[in-house]
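For this depiction, one protein chain was excluded, whereas all remaining protein chains were kept in their positions.
Up next is subunit A:
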Amino acid sequence: MTNSEFQAVVFAAGRGTRLPEVLGDAPKCLLPVGPYPLIWYPLNLLQQHNFSEVIVVVLEQERLEIQSALENTPLKLKLDYATIPSDSDFGTADSLRYIYDKIKSDFLVLSCDLVSNVNLYPLINKFREHDAALALLLFPSGFESDVVMPGPKSKHKPERDVIGIHAATQRLAFLSAASDCEETLNIQRHLLQNRGRLDVYSRLVDAHVYVLKKWVIDYLRRKENISTFKGEFLPHLIKKQHSKRPLKVVQDTTSEVGVITKNEDNVLHYVPHSILDQKITQTSLFNQSLSQNPYHGDVVRCYGIQAPKEAIGVRVNNTLSFLAINRKLASIWNELCGEKHPLISPGALVKSTQTKEIIAADNAKLSEKTSLNFSVFGPNCIINPKNIVANSLIMSNAIVEEGCNIDNCIIGHRAQVKSGSVLKNCIIGPNYVVEEGTHSQAAHLSNADQFMEIDIQ
């Protein structure tokens, strides 16, 4: 235990249900984003913030794969893999409950699909300053707004959250999915009363970066019916901010004897709140209220911090954002990770002279006489001569034969594009073979049988 104030947890047990087209048989957290798997980015972020140990929550069956993938990356973190049973249907809250024993202090929770260069210190400082129960990070949405989703045209409806934040204090007032609301948004009076302006945001994205108090997981452990963190527990906790300590309970909770078992359901039971704490809060200069009762007497406090506008933040949780981050990665690489990591792997064989903002992974063979722009080439992929590839993602072991024109496409693992094909806005599934001279636009070409085979494996 070196960094004792905060522990960090990265969730990497997601199944990636929103990007089936590109996932293939690999775990979601190993999706290639530029030279590294997806999970490397949140881990790197933590490393930059001087974390030395991270708990990574993975599915049992995927553990070895993830472990070996991460060993190939220049990470110095000590990773503690917490496995959850592969056959279980755990939500994020269930997973947290499952690794309860490992959490010894206040902790950060990150999702494996976060690609960001945001500075977490303002978030953590807000958390410290106000002795908060929770602080979460919000990004402006719109990173992928200029990217066209390849594949057949479908109505892509991004999931949106409605987030209420008190302007003066940055306290979270509510957080709910827009789809959960009906025609009107109901706002309880106490959220508005005496708290000044309430800003309601509809285009912010929850970055899934949470700073949490230790007692929160104690409370979560008790609430066994809650299975997802974002969807259920978070709104629940935010609502609990305004619950008041019942008057009859003796204020002196420092005495262990006075613990009332019936009260265990109440969130306030979990909040360490001694007389001394109260005094500290009252006399602190950081309690943001000079004349009133600090924090309106709220014991549970949740904060929402917006990342600065120039910060990069994407959650790679659907195909569109996956393509978007890959396409833009070369241009934002320096801001994202600094120059330390080469974009074109030393093992890649790049003979092409006309390249612009491309990323090539180990052992990718990019032949001469090709024009390659804004694209990502996965490990062991082969691009033959006389090809034009733009705005595309060529995944591992894919082969593009001669004379093809590929624009805004995702070419899946081990897929093969035979010579003379012209593809625009297409998704080519894993192992699919595009026949010679195919002209295709906005299509999803995949081999259903292959999918079946993968499933059996």
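We take it that contacts are C-beta pairs under 8 Å (C-beta built on N, C-alpha and C of every residue); 3 or more make two chains touch, one makes a residue touch a chain; residues count from 1.
Going forward, contacts and distances are computed from a predicted model.
Its UniProt record calls the unshown chain "Translation initiation factor eIF2B subunit epsilon", which is the correct pick from "Mediator of RNA polymerase II transcription subunit 17", "Cytochrome b-c1 complex subunit 2, mitochondrial", "E2 ubiquitin-conjugating enzyme" or "Translation initiation factor eIF2B subunit epsilon". For the chain left out of this panel, the touching residue among A:86, A:243 or A:284 is A:243. Annotation: of A:64, A:178 or A:280, A:178 touches the absent chain (contact as defined above). Residue in contact with the omitted chain (choice from A:76, A:197 or A:309): A:197.
Residues of subunit A in touch with the missing chain: 160, 162, 164, 167, 178, 181-190, 192-195, 197-203, 236, 239-240, 242-244, 246.
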